[in-house]
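Missing here: one protein chain of the complex. Every other protein chain is in place.
Up next is chain A:
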Amino acid sequence: MGPKSVDKKRKTQVPESESDDELAGRLFDSVLSQSEDDSDFVASDDDEDDDQDDSASKGSQDDEDDEEDDDDALLSDDIPSDLDGEEALGKLLITDDEPEIEVPGVDPKRKDVGDEEKNYRIEKDANGGERYVYDEIEPGYDTDDTDAQGPANTIGDISLDFYDSYPHIGYDINGKRIMRPASGDALQNLLDSIEVPKGWTGLTDINTGNPLNLTDEELELVRRVQMGLIPNELHDPYPNTVEYFTSIEEKMRKTPLQALSSAPEPKRRFLPSKNEATQVMKLVRAIREGRILPYKPPEEGEREAEEEDEVHFDLWQNEEPQDANPMQIPAPKLPPPGYDMSYNPPEEYLPTKEEREEWEKLDPEEREKDYLPQKYGALRKVPAWSEMVKERFERCMDLYLAPRIRKNRLNIDPNSLLPKLPSPSELKPFPTVCQTIFRGHEGRVRSVSVDPSGTALATGGDDGAVRVWELLTGRQVWSVKLSSDEAVNTVRWRPSKDSFILAAAAGEDIFLMVPSHATVTPSLDQASRDILAAGFGYATHGQQQPVAVGKEPAAKWARPGTKLEDEGVLIRVTVRSTVKVIHWHKRGDHFATVSPSGQRSSVAIHTLSKHMTQIPFRKLSGLAQTAAFHPLRPLFFVATQRTIRCYDLQKLELVKAVQPGAKWISSFDIHPSGDNLIVGSYDKRLLWHDLDLSNRPYKTMRFHSEAIRMVRFHRGGLPLFADASDDGTLQIFHGKVPNDQLENPTIVPVKMLKGHKVVNKLGVLDIDWHPREPWCVSAGADGTARLWM
């Protein structure tokens, strides 16, 4: 469509221009020649038609236009292609480097001076070859940039006679109408033509509709053309000869087109070069394979070479050289010599007489320096260094004896190492506050025990008394003084609900009693008494083991005397040394006692129904501290100072020895499910053992500042355990043993219970749990027992 309409327009226009052939032809030529080399600009400047043409079909299309109609040749862009007698212009243009016209986008101004001022610079490209970088194109006055034009008709490529019936002839860039200039009548035209203004052409500017007048410059151009001069006055027709083939040729030949081309940079220049990539890869491979080594300053290289030459010895092994160990630490270097070591030191370094005397007086060990600066007039006067051997020896000793440690710094956030534990509030219930204080004992309360029904609390203390309390109110309901000079070391209820029997140990005596206060029914009281009395019949009616003559019996079972019997204390068992621990078997017929000072007979097992005492171990390695029956299986645990040994009571053999790693075990307790063990020690540690897992503790907790006296599991199904410490606190732990054997137990400290005062460095001496509720009772050295819930 484009070309057609162009043709149409041209046809309408051409005759008009031909009407003033003489002038117009020249005019056009001159105008064209104004920009010497580029017809595009001139044409568009001059003629709207050409402007259209230019914008519509650039480059090659123009050629076709030319071929299509010859009469348009003058107007076409490609002036130089037809040399049809437009004389000077044609020649002129040809003399300039015509072929480049084809290349758009290059500043045409530069072209003629291309040789002197290059419009490009040469840079080194990746290969090290030359690369032409062209300057930015600056739109200027005489470029072919059409944007710089003034107000132009924007109606596009349509014939102007569409506007014949309108007062305007088109629209400018702002959408405003371009009004048709008032055209006078013929007479006016005539008058105008008579009174010709300067630069009058008689033509109408097709863009504005105004008469097309020539400017002074254009007139000058016309004049020069008419005079046969070179139109461009700046043009030097006789430039200095440039020896073309000797000066430019080389460059030209290399890049014959580039050198003169104004073509835009080809796309390949923006794309990464494949060739370069292969080159780089070659280098990379070479570096990888070690064919190319990174640059190193020469000193460094030397040092490395030196290091490589070093021979390493392991001082502690043998004298053969070893391979270099990455952990090898080079020997520290000796400090470089200072001025005072010079044979000719500056005066100020030389010691004065006093200093010399002082130095000589000092013991060689204490001298700050082991030499004195000395001055010699000449190097040849310097004597041999007398201390040489000694110095070398000392250096060797230093290297030999000085420890050299490589410190590795761990960069780990300490918080990330903490295991994820549930928060204590999720682990309720557990005891949190002291709710009842049991006051009454004089001196320390040594032991507490909650009875199997959970209503009565028994305590034993330094005053030799055993007291029974109502648990919730703290009311003392029963008491008996067992001994006037011995403290009650331990009290333990018989673990069955069908009786109400309390065992207490004071000194070497173990007392079994029925603390029958008012709330104990006569039948329960009687049942308890019957259980205790059963053994007497057994003892008297034979069956008792014959005691070897001359051998002291393990224990003596007897009635304690009427005074105590009236109070309800019914049996006294006297063993050989002070009993510290009583532990009942769950069925209530046996109880074990431990007397740490008892040597061979420190552990004893008593049978209530037979009034019989046995000493199960002929020899114990270490001092027995405490003992316990396994809650489910016929196993018996004995703790010595460092080890807990587990014995099978049926096979009478050692099953297991647990090494908690504590220095002195104070107490331990077995989880009601039987597979876990907690151990408290006098060295402040609380240890959790998984008996199936290992002989070493699963977890060690050091939360107390003083010794741990007692540890205890809750026996009523709650996952709780507690420890009591000499720092006056109890700590409550959540210790859940999962049913799944593969899972590890969860141990979370949930509460620290403070309240007991520390008296004579003793804090809490014993604890016991309520059989059902999360309540625990503690015995304090401050003379109180406390209920926590």
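Worth pointing out:
The rule is simple: a residue touches a chain if its C-beta (ideal position, glycine included) is under 8 Å from a C-beta of that chain, and two chains touch if they have at least 3 such contacts; residues count from 1.
FYI, contacts and distances are computed from a predicted model.
Set against the options "proteasome endopeptidase complex", "Replication factor C subunit 3", "Ribosome biogenesis protein YTM1" or "Vacuolar fusion protein MON1 homolog", the UniProt name belonging to the omitted chain is "Ribosome biogenesis protein YTM1". Across the entire complex, the residue among A:Pro373, A:Gly460, A:Pro495 or A:Gly568 in touch with the chain not shown is A:Gly568.
Touching the missing chain, out of A:Gln188, A:Gln226, A:Gln279 or A:Thr519, is residue A:Thr519. For the chain left out of this panel, the touching residue among A:Val477, A:Ala534 or A:Leu620 is A:Val477. On the side of chain A, touch with the chain left out of the figure occurs at residues 425, 429, 433-437, 439, 453-455, 470, 472-475, 477, 516-519, 521-526, 529, 565-566, 568, 755, 772-773, 775, 786, 789.
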